[in-house]
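Every protein chain but one is kept in place in this view of the complex.
Our next item is subunit A:
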């Protein structure tokens, strides 16, 4: 048995210790070859090991009921112990090494390694009473020896952690920004606006918030353009501040926040901070840091403008702008009035060699404009020849778009096949997250990564270890034509700033090389800076948000770069069309509600209309639909190429179009979630990115909360669960939380282990993903944590709208929200192939159906069949149009237009044409006989059967009025009015419940939408429009009383002629053609017999209406009008009114005055 060890061979100990850093990776415990041996070592059993007592020792350690380093890392500890023992054995030293007798010798001359260790363990020995005859009993003394090893382990762990901390601090100190710490802090303390300019890698994003916090700022907001950056930065900064388990540093993004009352530094998305500005309670920030302002995102630019105004009213807020060293002057000038201070931090960039046109390629245009991958492959070859394999360094190729990436990646892959020196990895935002993450993994030795990326790797994604950059000089960017309301995805030359940014990516970890495929001349011809987003995107949402933030004149807003004037005007027009702004550009109640919903205007409108129109239990369908259209495409790139995916999706496709297909797929996925665990395989089979469906669920839930916050939806009653249900759910939650914990642990472990890429990993993606079905699907776990079985069930019930009235209402709601985004088929589509089907929209003629859309694949669904065409029209009608007469004409209502190779309609839904147009068109014009109706000066509907057009229009007008009233009532109820009187007034009025109104409306709407009417539809060309209107006529027929809207006072249309009979309908301004004149003549010269009374007389269509509406039913109606009036209180807008017929003085509102007039005349 070992006793106090004797000195000797200690040199060895230190030597080995030093070797530690070298082979630490291989075996970090080897180094603990400590302890000089004891001369008595051979007295112990040769093969003694504490591992024999593992069970007992574990028991003692765990029974102490205390948590400490050993308990928390028990497995790790035993690994350590084994290695430690092995080392001792090899050195011929005893394993059992007792403590030096503390009081035996006070002189420090007697060395013991335990004296070098500060730690002791106070775990008490417990006799485990486990006696093994063959072995030495585990007694207190032995245990003490064991405890010494525990102390060594604790010391070792402590040193490890301390080293980690020291390295972290060292790394922080080495950051370029660290030298400017004092300068930055004092600038922020003394000035209003500070610009910190530094290139990527200088550490500004992580360090500046910390500097300011340590300097005493208590509430720091730091904006990021990307959600993901908020999360990762907050994690990183919390780690650096040693508060990763506290909430001092938090984040706030659209779907989540980790911010609490303790939070001092909050990373927040630009959009969210903007919305905080609109709510009256802007958190009490003392510093607002705007990061990455050079990226010039829409929200970032707008935020700059808002903050520029804000710091004038709020003296207590400091503003810090952080940007790359691009165009600093722009920001400096913008804040010149506020005398911004600029602090430039040099980046940490290694020298980069620059080569233009490294490969001589002839500039001959290749066949059908296809991209030639040769130059790119040759650069790979060049690298192979010039740089030895053992010199590390990866290659990053910048291409413009997904197609180009695929082309290059394929060619590169082919080249890599030869000697397996390359791993080719595509990178773009369309890839799944798992695929994207691969670019961060490590290649085996002697193999380089070749990452082919969009400009996502320019700023958003930073990959370490890049030594070579190949720049194609191109980028695909979205631009927006506000006149045709079409987005364009087009390839452009990049800007100089962008080219330099790309080049810089080669010099982050060491000296690098940048190959520009283009010439130096081309570089010199480039624009200095990229076009800011504000000039390239639709502005409607932004302008609406501005209005709701109280920007009185959006045209005079101090933008960093003003957007084009016509873009602003067109966006304002769009907002007016949506009813969000009044004609004099004041925000309406609808507009205010829309601005509170953080999705595109038309989707927000879908929600508001849905909330007003759909019964509460069906509101989920509108939420899910808006969310489905609000997220990025749920389909993977495979979805439309792989035949099997298409087949698998088919049962869930809806022949009503893409939006409803999305909804139906979502419901099917929910059912899958309900019935089985998982859903991942289900999604993979259909080519759907499951992550998007989780996002959809989250967005829908968030929209639901927003609707509730805006009083547009009743908050659900807390679900009443029986105790057994509660117990079940509790058990589930426990399981789920366990699973989540396991996953997090595993993820943490994975992080430690570097992931190695396999050379041919590129091709076997699918097999790999199959294998991971057993591992925990963390998103599924989180989904189930927020959605219990009952919730999933109600989502399914609420979201499905496959038939009947629910479907009609949902479609009408969506269509109204999207209007005027409708398209009609070209007349010659019958004769054309699938890919040549042409459509015309209100804003842009000649567009195609997107090939991946439902109708793009099955355009016949939209065409009339032989049976649909009404060919046996009575000759007596004299109808002479060559266009097909049918009751089955359909139009498409669509979400957006997108031009890639061709202009395409994206996300379309079919609607019955005449019904939809008459219900939703902003302006409807008719001829005298209501047989020719023009909608929005764009489409002409002709009804050969007399009265059929009139009847349909009349129904449409009435439905529209009822619907408008319902929506207005909903919004009015949602926006509490300030005055107490009007509140009281509201309560007094007898109210029909929403349910009832909604139900009645949906019944009538459904009948209306399905009504059978025969007509033709024709798109009017500019030439047609010149001759179709009668023009202004002094002697317009006065329509009094007005059968369309009793309260509406008719007025002439000043250009087209005719009279307005409602806000949207102009009567008698469309000229007649031969057939319609004849038709009118014949129909209305015949005596007409009223079906209610015995009257038989020749009347015009309007006169007939007047008769049935007023004369015939006047008797009953009069009573209705008179009776309630006496009991009604005087309304606030009532005026004194003396009726000149009955000579009575009354207090009436304008509407009541009209009613009274009418009533009097009847008498």
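Things worth noting here:
As a convention for this text, a residue touches a chain if its C-beta (ideal position, glycine included) is under 8 Å from a C-beta of that chain, and two chains touch if they have at least 3 such contacts; residues count from 1.
Convention: contacts and distances are computed from a predicted model.
From the set "Dynactin subunit 6", "Cysteine-rich DPF motif domain-containing protein 1", "DNA replication complex GINS protein PSF1" or "Aspartoacylase", the protein name that UniProt assigns to the chain left out of the figure is "Cysteine-rich DPF motif domain-containing protein 1". Checked against the full complex, the one of A:87, A:121, A:234 or A:530 touching the unshown chain is A:121.
Touching the missing chain, out of A:54, A:90, A:161 or A:555, is residue A:161.
Taking the complete complex into account, A:169 is the one of A:140, A:169 or A:860 that touches the chain left out.
Where subunit A meets the omitted chain, the residues involved are 7, 10-11, 13-14, 36, 64-69, 71-72, 108-111, 115-123, 154, 158-159, 161-162, 164-166, 169, 242-246.
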